[in-house]
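Removed: one protein chain of the complex. Kept in place: all other protein chains.
As written, the chain order gives the labels A, B and C, with residue 1 at the start of each chain.
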Amino acid sequence: MIQAIRSAHDVMMERDATVVALGQDIGYFGGVFRCTEGLQKKYGEHRVIDAPIAEGGIIGTAIGMGVNGLRPVAEIQFADYIYPGFDQIVSELSRLRYRSCGDFFAPVTIRTPCGGGIRGGQTHSQSPEGIFTHISGVKTVMVSNPYDAKGLLIAAIESNDPVVFFEPKRIYNGPFDGDPDKPSVSWASHPKGEVPEGYYTVPLGKAEIIEKGTDLTIVTYGTIVHVAQAAAKKAGVDAEIIDVRTLMPLDVETLRDSVNKTGRCLVAHEATRFCGYGAELVASVQKECFWHLEAPISRVTGWDTPYPHAFEWQYFPVQQRLVDGIRKVMEAG
Amino acid sequence: MIQAIRSAHDVMMERDATVVALGQDIGYFGGVFRCTEGLQKKYGEHRVIDAPIAEGGIIGTAIGMGVNGLRPVAEIQFADYIYPGFDQIVSELSRLRYRSCGDFFAPVTIRTPCGGGIRGGQTHSQSPEGIFTHISGVKTVMVSNPYDAKGLLIAAIESNDPVVFFEPKRIYNGPFDGDPDKPSVSWASHPKGEVPEGYYTVPLGKAEIIEKGTDLTIVTYGTIVHVAQAAAKKAGVDAEIIDVRTLMPLDVETLRDSVNKTGRCLVAHEATRFCGYGAELVASVQKECFWHLEAPISRVTGWDTPYPHAFEWQYFPVQQRLVDGIRKVMEAG
Amino acid sequence: MTKNPKLHIPQPTARPGDPPDFSYIDLSEAGAIDRPPTDAAVRDIEYLATGLVRVLDDDHEAKGPWAPDLDPETLLKALEIMVLTRAYDDRMLRIQRQGKISFYIQALGEEAVSVGPGLAFEDGDMMFPAYRNQGLYILRNTGLVDMMCQCLSNTRDMCKGRQMPIFYHNREKNVFSISGNLTTQFPQAVGWAMGAAIKGDDHIAASWIGDGSTAEADFHHALTFAAVYNAPVVLNVTNNQWAISTFQGFAGGERQSFASRGPGYGMPGIRVDGNDLLATYAVSRWAAERARSGGGPTLIEFVTYRGGAHSTSDDPTRYRPKDEWKAFPLGDPIERLIGHLEQLGQWSRSQQESLEVKMKEKVSAAWKEAITFGTMTDPPFLDVELMFEDVFEETPQHLKEQRDKLLAMRGGRS
Partner (left out) sequence: MTKNPKLHIPQPTARPGDPPDFSYIDLSEAGAIDRPPTDAAVRDIEYLATGLVRVLDDDHEAKGPWAPDLDPETLLKALEIMVLTRAYDDRMLRIQRQGKISFYIQALGEEAVSVGPGLAFEDGDMMFPAYRNQGLYILRNTGLVDMMCQCLSNTRDMCKGRQMPIFYHNREKNVFSISGNLTTQFPQAVGWAMGAAIKGDDHIAASWIGDGSTAEADFHHALTFAAVYNAPVVLNVTNNQWAISTFQGFAGGERQSFASRGPGYGMPGIRVDGNDLLATYAVSRWAAERARSGGGPTLIEFVTYRGGAHSTSDDPTRYRPKDEWKAFPLGDPIERLIGHLEQLGQWSRSQQESLEVKMKEKVSAAWKEAITFGTMTDPPFLDVELMFEDVFEETPQHLKEQRDKLLAMRGGRS
């Protein structure tokens, strides 16, 4: 997925001279996860810019660049460190178009690695997407595979709306099915691991049905897409699995059609549960599909605690928790 | 409600020498909403402290004071301006007890006026409670009347947990039933407008059933409590109205018992809808009460736009929108 | 310095009832401060951060090396804009008191902080103002009618009813949209300037914040990024002595000039008489030249005084002497410029009177026109659908549904 993200930058920087990247350690070094490796060499120090350690300054200056006709792609080194930039994102980036009636806007994409599973403890594991999806004026994406990552990132960079773009770091190097004891696998053998070289987009605002099924619908995104696939298999159910991909705006239609068909729905994510993005998924689905529901919609999520270092795999919604969740939804009613 | 809030400060500063207040314009001036009027004169400049215009600095130093054994009450002048302090709230205030296993903690209360209805436009009208309720380690309160405001604020100040305490500014001077054309009324005639002089608490974590009823349950908080009361009357339904009061931790039991009884539920708040606190209310209620629900749970909220100056009353969930929401819930099924 | 490490609480020199006391303001004689070349090294010009650059002396003569080369027409234009700004403010304030607009902020006494610098920049340079820089919009030919319609949230409102009064913007004239969130424009201006440098064009950016606003994080972000990248930007602090009820000591002004932050970050800091139009112009011009020629950022502190209330929601008699402004040692910027023009033989009191009448009439005419586009209480009204537009470039489905719901409730399109 790292190569896919790098390639999205590369393609866009090649096509569009206004695309610039900025962030901590992204230039000479190529990023702590190497997502921008080689780009400074290719496009120069004025387009791939190492930044001071000030997330608020990165977003604030990116907005200014955006207003001046550039298309900045800002990297926040870990999603856990996005909060110092929160005011500029909420009060400025998300509101500029509205308050100036489109006379000013800043087409900034904010990329940031999120999620746990790399023994990062509470300050390198968070999934804060749910606080961005509540902010009017900013789009929110979380990717689950290299093909989408490239296509969605290109779409985000091209979009004139600001986008917060979450990249689950646990799957940077390969899909993860939620079993930490299994040896890690690379993207090479995954159907979505193959990434076309040139330009293509995956549209913002469209969910994808990862697996067709009739027993129940599992609505998820990011790393948990892979866990859900494994869990459904293990549980022996014919699940329809939906990868939300763009969290805001939400593709309600795809969800509605699926749950109206299956009558059962499990929502899963890695972030903490209370008031998380899953709450909106439940609320939206129950509104749209109430009369078709044969069982309560269930949530499997991270617990409502910080992400603990030693209990990473007790915190993470592992396969077994998904399996239990599936059973619960299947057995109810 | 202003007097109630001032009185809560007064009572606590009198009882406990470690209680200090800090914030912009709260000292000599007594606060832009006058919630701390007279306190500096009474308790001195070292306990009622005017602060630089730096919300991050206010929260950061309040944490340090808290670690040093004080009980700081920090005022953020408008909830719309809390974001520069977001990192210190999320990454520090909410996490300190957990990361140090209780060896360190900061019993900080953050008070902030929220909500619209005073022609404040998008930067003086926001209700950002939904981004705090998702943060593990911080309690969140929104008050709807003077009696609760004082009792809950005292409970918050006494709590060793951090609390974000929202005060809907529209009802500072009197209840507001959602009809902007009616002359404003004062708290004097409201049953909850009477505030005992001395010390008392309203416990954190307990919702209140404002009106008993059997037709449907309206779950709400803040200003909308009053709008819901008026709307239920107007709609001619026997509604059970619940004032959530403490948003996190949520008093699920009170909600469950009520909805299991009524079988119908309307959730209402002023904040934007998508991924707002109402989503969690819907998700929690549908989980707990699914088998008793006779109609989909419905939400009436602010729209998913910034709060517009000219369209304040088209944005605000006015009586009519609540009435429509009630009818929808009543007619379904 | 107390020997007991008790908390120090900054104290203004005067509270209501006290005689005003501005002895804390360090003054320099007009003409006394050297004007270094625009490519001077920061370390060699630290004196600019603590001195006070002044051009006009007590006899209204322009003195010393900072005296700018401005022809009388330009000075008269500056005067006109300042007088117009004040007339506009005066009218809008009264209109607010009549309840016809919901809120207003005047710039009384600070007009030279917008107009002097404004004249120093080129049209293609981008301005990132604070809410008290209406003079910049007026200088850059934003129509009064447009500005009034913004305050009215009416059908001609550039903000389509979304913003409180005074949150103007002017894309065409390169004046940015004002934010309600303090200081956010400061790093944005730096980013804009970085963008200009990246694109290789010659434009520079300028931004303004207040003394109180320097305490916000974005002040630090702006100075850090500007210093690191040597961004072509001019960062202005309007030190009008007061935030809302707290004086500049609550932002650190008791200990050091705000201009001194500049050298601390490695850029020039210049402290300037903010009520001396010639000085505000000259210093801005210096900084603009420095930035445009690759010399990087400058931090400028304009020493001035907030002549009126913070806003129409404020009552300054609660926290400062009523007559403080009258005692302010740097006077009134309009009076001082009139004095200078008189001294040059270019202006007279009677000309001034007729200018003021003319400007008042201009404002009145604009108001008459503005209200034909509606007020908060009188039609025509803005279309409520506008609430749902411009959240995104294209309105997404859920917003369309919300819009339709609202329209249906109101019985169709409004």
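By definition in this document, a contact is a pair of C-beta atoms (placed from the backbone, for glycine too) under 8 Å apart; a residue touches a chain by one contact, two chains touch by 3 or more.
Worth saying up front: this structure is predicted, and the values here are computed from it rather than measured.
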Displayed chains contacting the withheld chain: A, B, C
Selected from C:Ile9, C:Ala32, C:Ala67 or C:Met376 as touching the chain missing from the view: C:Ile9
Residue in contact with the excluded chain [from B:Met1, B:Met65 or B:Met142]: B:Met65
Of C:Ala107, C:Leu152, C:Ala251 or C:Val391, the residue in touch with the unshown chain: C:Ala251
Chain not shown: contacting residue from C:Val55, C:Leu93, C:Ile198 or C:Leu386: C:Ile198
Could you please point out the chain A residues that touch the chain left off the display? 24-25, 28-29, 32, 45-46, 49-57, 80-81, 83-84, 119-124, 273-274, 303-306, 308-311, 314-315, 320-321, 324
Give me the chain B residues in contact with the hidden chain, please. 20, 46-47, 51-52, 54, 56-57, 60-70, 84, 87-88, 91-92, 96-105, 136-137, 139, 159-161, 205, 249-250, 252
Can you list where chain C touches the absent chain? 1-10, 39, 42, 194, 196-198, 200, 202, 204, 214-215, 217-221, 224, 227-232, 249-252, 254-256, 260-267, 269, 291-296
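Going forward, only the chains that are shown with their structure count from here on.
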So, comparing C-alpha centroids, which chain is the farthest one from chain A? C
Central chain, going by Cα centroids? B
Counting only Cα atoms for the centres, state how far chain A is from chain B in Å. 31
If you look at chain B, which of its residues touch at least two other chains? 56, 80, 83-84, 122-123, 274, 304-306
In chain C, the residues touching two or more other chains are 159-160, 162-163, 167, 179-181, 217-218, 391, 398
